[in-house]
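Handing you a structure now.
Here the complex is missing a single protein chain, while all its other protein chains stay put.
To keep things simple, chains are lettered A and B as they appear, and every chain counts its residues starting from 1.
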Amino acid sequence: MQSFWHALEIPLIGVAPENKEDLNSSDDLVIELNDAVALLDNFPALSGMGFQLRLGEIVHLKGPNGAGKSTLLSLCAGLLPIHSGSGMVLGNDLTNQTDRRRIRRLTGLLSHESSLYDELSVYANIKFWCSANKVDHEVIDPVMDRLGLSGRLRNLKVSALSSGQRRRTSLAVIVCRRPRIWLLDEPYSGLDDAGQKLVDVLVTNAVSFGATVMFTSHDSKRAQDLATRTVEMQGGRLKRTPVVHEPIISKSTRPIRSEESA
Amino acid sequence: MIRDALLIARKDLRIELSSKIIFGQVLPFSLLVLILFGLAISSDFVVAGSENRTVLEQVAPGLFWLSIVFSSLFAITRSFSLEDKNGNLDALRMAGIDPASIFLGKALAITILMAFLEIVVGALAAVIYRSSILDIEILAATLAAATFCISMAGTLYAGVTAGSKSKDTLLPLLLLPTMAPVLLIATRSTEAALFVEDQTGWGWTILLTVLAFLYTGMGMLTFGSLMEES
Partner (left out) sequence: MTDLKSIVSDVDNISGGVLSVDHRSQEFFGENQTTGSKVTKVIGFLAFLALVPFIFFALFVAGPHTEQGEAARLLFIHLPAVAVTYLSFFGTLVSSIMYLKNRTKFWDLLGGATAEVGVIFCALLLFSGSIWGKPTWGTYWQWDPRLTSTAVLFVMFVGYLAVRKMDIAQEARSRRAAVLGIISFLNVIIVHYSIDWWRGLHQGRTFDSTEVKIEGWYLFSLALGMSFFLLIGTFMVIHKFRILWLEHQLADLDLQFALMERRSEVNDLQDSIELGDKT
């Protein structure tokens, strides 16, 4: 499968040697969180997350609903402030507002929301977001081709698309941006088999060009095949294996089970 | 930064062209308000010393501006609902667009849409309130300046209330007191354009222009703080 980036010969954002400030970290640590607490409307969605992401990794983030996976992605994208603890993304400090702005430009977030304007066409949306992100417009057509958005879908209003087609459009925006870190929230959801294979291809291609990817997915089989590492979350932080006698404060009364730690 | 603002303004206008909310729904509302005013205010009494104008005709300028101010609430709410949906505001932040540009761009789009609205509503008001326009220049200048005031202040307050579940009721509560002087001045200025009773017409218009600059400045300076991590 020929990589279209090869054909275009356009380098990744920020990889050019001029942008020295982006390459602050000497080792290949791309994201590092220490006991990070992040709030969503005064609720502690992240309750002390410790985490490391290295260059070129494809990390599968898994966990039950409400574990804080989406919040973790938003935090790493620089959209949320850190309430306590510390964090670093590409050498930028998550506790610093100016740094967070820099982080947003370097990361790409595919959230469960489409980030598209329903009343505009696929092409108009992608063109708008490329302009907003200062991306050259000549990448639009090749990317749309690659994601199957040319032809019939091109001038269709986003509101008329199926959810899978919308997902592909949102993906197209990220592909055009070519961020250094890809943060994907349920990239497979809504996509048919071909679409899901496409996601795998895009992710592996991106990594081969120096990007790093972290994604969530409830499709364990597919995710495990794609990922180089799996990170499991629960209760707003890394899942801890149950230990005897640890007091559990939960809403229902439950017996404390004395399991061996796995 | 101007380029980003224009990008956003153009996008908003293109969406309006496609969805026709302002012209399909808000415009009828504005016209309806004019008519309701006409029903609510008795048209029989003639105002003394005013060249035989009835009460309704005398207060027409004020009624027109009231209708516009109320309609602007819908226009402003609509403009921000576009970004509320689908996480677009976060995507704009990810793109690294200066909040001041977002402010300017959205306010610009609202201004242009409101201007078109005012022309249509104004024309109808002139007809049903039987007004004759004596000084078109003052009128045009007033329309322009007042529209900027409304959209700049409105966008600013929309930024203050963004993200809250009660933003639809909070916006009028914040915007309307601020619009009191704008309403006041725009009405006086329009009266001058229609009735030419006092020659201070241009004074009012200049005042409106000053206010427009003030609100624009306030918005551009503060939108960054308002948008940060909301």
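Definition applied: contacts are C-beta pairs under 8 Å (C-beta built on N, C-alpha and C of every residue); 3 or more make two chains touch, one makes a residue touch a chain.
From a predicted model like this one, the values you see are computed outputs, not experimental measurements.
In the complete complex, the residue from B:Ala9, B:Ile110, B:Ala125 or B:Leu156 that touches the missing chain is B:Leu156. Across B:Gln25, B:Ser43 or B:Ser164, the residue that sits in touch with the chain not pictured is B:Ser164. Interface note for the absent chain: among A:Leu39, A:Leu55 or A:Leu156, the touching residue is A:Leu39. By the touch definition given at the top, subunit B reaches the unshown chain through residues 156, 160-161, 163-166, 170, 173-174, 176-178, 180-181, 184-185, 188, 198, 200, 207, 211, 214, 218, 222, 225-226, 228-230.
Residue-level contact of subunit A with the missing chain is found at 37, 39-44, 47-48, 64, 66-67, 81, 234-237, 242, 246-250, 252, 254.
Definition applied: only the chains that are shown with their structure count from here on.
Chain centres here are Cα means. That of subunit A falls 40 Å from that of subunit B. Subunit B makes touch with subunit A in their complex at residues 4, 7, 11, 14-15, 18-19, 82, 85-88, 90-97, 228-229.
On the side of subunit A, the complex with subunit B involves touching residues 74, 77-81, 97, 101, 104-105, 107-109, 111, 113-120, 124, 128-129, 131-134, 157.
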